[in-house]
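All protein chains but one are shown at their positions in the complex.
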C-alpha cells in the first residue's frame, strides 16, 4: 500500500503499450499531475504537444489480460488558477441548418479564473449577457484516461473505446472508482485531460481545461473480466459505453449492467430487465469526440435490496 | 379560469386534427383521465384499442399557428392500484450480439401493485433475485401527449416529433409546464399513456403502465413561436428533441435552448455556448420508440444571474 | 383489365385513408398525371400547395390488409419541357464543419430544359464550370408514392415508411414493379413527385422536379404479407428500407430479402446468408428526407439457379 510520488517528464497522445514510467503494486497510490489538454503545466507553460497528453503509463504488478483494474480517484484538483474553454458549440451537436448561424469556432478561447480555495470558476471576460453569471462551483474531473488496448493498438487520446480513453464524462471525479478491463500485462494506466468543470456532452469541445494534481489508488481484481469500463460512487454503480452513434454507446452502456447484475448480484436477464426497466438512469459523457460516451447508472440502494 | 371536468368516451391512436371533444379558454383547467397504453380504464377493463390511446383533443380558444401552448401538469396520478410493465429489455437497446441471449419478449407482463396512499409500487410476482426489492416510490408521468401536427398529418401515438407525442420522458410529471408549438387553430391537445414509474430510456418498452387522473391548465402564449417542445419545472428550463438516431434528438435538444436563450435572455450564441458548454445537462426520455427523445436542461438559477 | 384515364382535380400532401378518387379492379391500368413537387402542372401553373402533392388515392377492389399490392410502372414520363432542381447540397449530407462553407441554400433553383423527344435534360443557365456539361439522359422516376398506412395515420409526403412514401429512389422508373403491403381496404394508392433525373441520395433535396404522365397497372396478390416495399425489374429483385439513420434503413433492406428468399425460394437463413453475403448489392435512395431509403438488390439470375 505504498504511495508513489511521480513527476512526469514526457507525455503521450496515444493510449498504448508505451514504456512504463513506474511500476506499482496492487493497492498502491500514485500522486502525480497532468498537463492540460493543450500540453500546458501548472505554470501555464506548454511543455508538450497538445491533444490530451497523458501522464504514464503506470505498470500495475500482477495485472494480466482477463483481470480488471480498479482505479480510485482519491483526488483530482486543479493545480493552477486559470483554465480555458471553447467558445462555440460544435457544428455536429446542433441541427445542421442551424450550424451555419453559429459564430466562427476557430477563434479565441474563454479564460476562466479558478479560485481553488473557494472552489469556484469565473469567466474572466464574459461575453455580453453573462456579466453577472458570477462564480460557478468547480467539479474537477479527468476527461481522458485508460489502459493499454489489446493487439498492439495505439489509440488516439482524441477518442475512446473499451479501454477507456477520451470519455469526457463529468462523473469521473474525486471519490469515484473506475473499473477498466486489463488487456496487457501491467494494465498500463494513463491519466490526463483535466477539466475544472464541464457540462454534459462537452458540446463546446472542451471543459474548463486545466492542469491537475491527480492521486489515484489502483487495485487488481484477479480473474474478473469486464467488457466495458464500469464505475462506482457513493450512490451508484455505472457502466460506460463509448461509440458512435450515441445509440450504440447506449447499447453498450445498457448491456454491461445486465452482465454486471448477473455476475455480481445473480440477477438473470428477466430480473435485471425488471429492475433496469423502471430504475435505470442514463447520463451523457460527450457527444463531441469521435466516439460518444453514454453512462448507465443504477442506485446501489436498489442492489442491496435486490441482492436479498 | 374555468375548471372543466371531462369524461372521455372515445380515444385516438393518432395525434391529429380530430374533432375536438371540448373547447376551453386560455387559462382554463381540464380535469380528465386517460386509459392506460393498452386501452384499459380505472377498472382494468379494456374500453378501446391499445397503442397509447389519447384523451381529447381539447380545443384552446385563441390558439393559432405561430403561438405556443403552455400546458401545466397540475396533477398526474394513477387512478387504479395495479400497473404492468414489459419483462425484457428491447433487442435494439442492447448490443446486437447480446440480444439473442435475452429471453423471449413476447410473453407475459410484470404486474405491479400500486399503493396510491403511500405512493409506492411493488412487483406482485418478482422474478428470482428481486424478491426483496420491495417498494419503489411512484413518479407518475405522461408518456404521450401533444398537439395536432401541421399539414393534415395524423401521427401515430407510437412516435414523437415537434408536436410532442410519445416521448416517454419521466420528467413530464406533476408540477411541470410543457410548451408546445401550435400548428392548427385551437392547438388540439391530446393526453395519454400514463406511467406510474419509468426508468430512463423506457428500455423494456413500457413504464409501469396505468390509467391516470390528469389535471392540466392550458395557456396560449400569443406570437411566441418555438421549434420543439420546451418545459420548465422548479429548477430547470428544458428543451426536448425527438428523432432517430439519438444523436439527432440531441442536436434538436441542443439547438432549441440556444434559440430560447437568445429569445428570452438576449444571449447571443457566443454567450449561450459559454453557458451551455459548462452547465448543460442532458437526460434521455426514451430509446425505445420510433423516434428517441433527448432533453437538454439548464438551471434557472444560472439564467436569473445571466439575465443580469 | 380495363384502362382508366383519370384527371386529378385535387391533391394530397399526406398519404392516408383519404376519399378514393377512383375504384379499379385488380389487373387494371390507370393513366393519369401528377403535378411536380411544388404543385405545378404541365403548363407550369401552380394548381395546389407544394410538398409532393399526390394524385389519388386509387381504391383497388379486393385488396384487404394482409395482401400485397403490385404496382407496375408502365410509363413515367415528363409532360412538360422544363424542370427545376435545388442548387446546393443539404447541410446534413456533408461534414458538419464543411456545411458552413456552402453557399446559402435559400436562393433560386436551377432550371433544366427537357428535350422529351431526345430524352435529355440540360441546364438552362449552368453555373461557371458547367457550361459544357451539355445534355444528360433523362431517367424519369417517381419520388413519392405509396398506400394508406395502418391505424388511421396520415403520413406526410415529406417522409417514408413501410407504406412507401417519399423514398426518392431513382430505381422507381418505367418497367419496374413495386410491391406494397396493404394496410387498409382497397390499398389506396397515391402517386406523385416526378423527377426527370436524380442522383443517388437526392442530396440537393430534389431531382429535376417535373410534372409527369403516369401509367400504372395494379394487381392484388392475395394472402401475401410483406413488411417493407419490394420491387422487381428485368434483372433484380429488391427490398426497400426507409428509416433514419441510414444504418437502420439498411437493416430493414437486409432483413426483407431474407424473408423474401425464405418465402419465395425456400432458402433458410443459412442459405440466404451464403447467397447475400457474396452477392447482395445496395443502393441508396435518399439521404435527404426525414427517413432515408436503402435498397438491397439480388440478381434474378442467381435466384433462378438457386431455386434449383
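Each chain gets a letter, A, B and C, in the order it is written, and its residues are counted from 1.
Simple rule for what comes next: a contact is a pair of C-beta atoms (placed from the backbone, for glycine too) under 8 Å apart; a residue touches a chain by one contact, two chains touch by 3 or more.
What you see is a predicted model; the values in this text were computed from it and never measured.
Taking the complete complex into account, C:110 is the one of C:67, C:110 or C:233 that touches the chain left out.
Touching the missing chain, out of C:27, C:150 or C:199, is residue C:199.
Taking the complete complex into account, C:85 is the one of C:68, C:85 or C:211 that touches the chain left out.
Note that of A:8, A:51, A:229 or A:277, the residue touching the chain absent from this view is A:51. Although one chain is not shown, part of chain A still touches it, namely residues 12-14, 16, 51, 151-156, 243-245, 248. Looking at chain C, the residues touching the absent chain are 85-89, 92-96, 98, 101-103, 110, 121, 123, 126-134, 136, 197-204, 206-208, 244-247, 250-252, 254-255, 258, 265-271, 273-284, 287, 292, 302, 305-308. Mapped onto chain B, contacts with the missing chain fall at residues 90-92, 96-97, 99-100, 102, 105, 245.
Going forward, only the chains that are shown with their structure count from here on.
Chain A and chain C have Cα centroids separated by 47 Å.
Those residues of chain B in touch with two or more other chains are numbered 244-245, 247.
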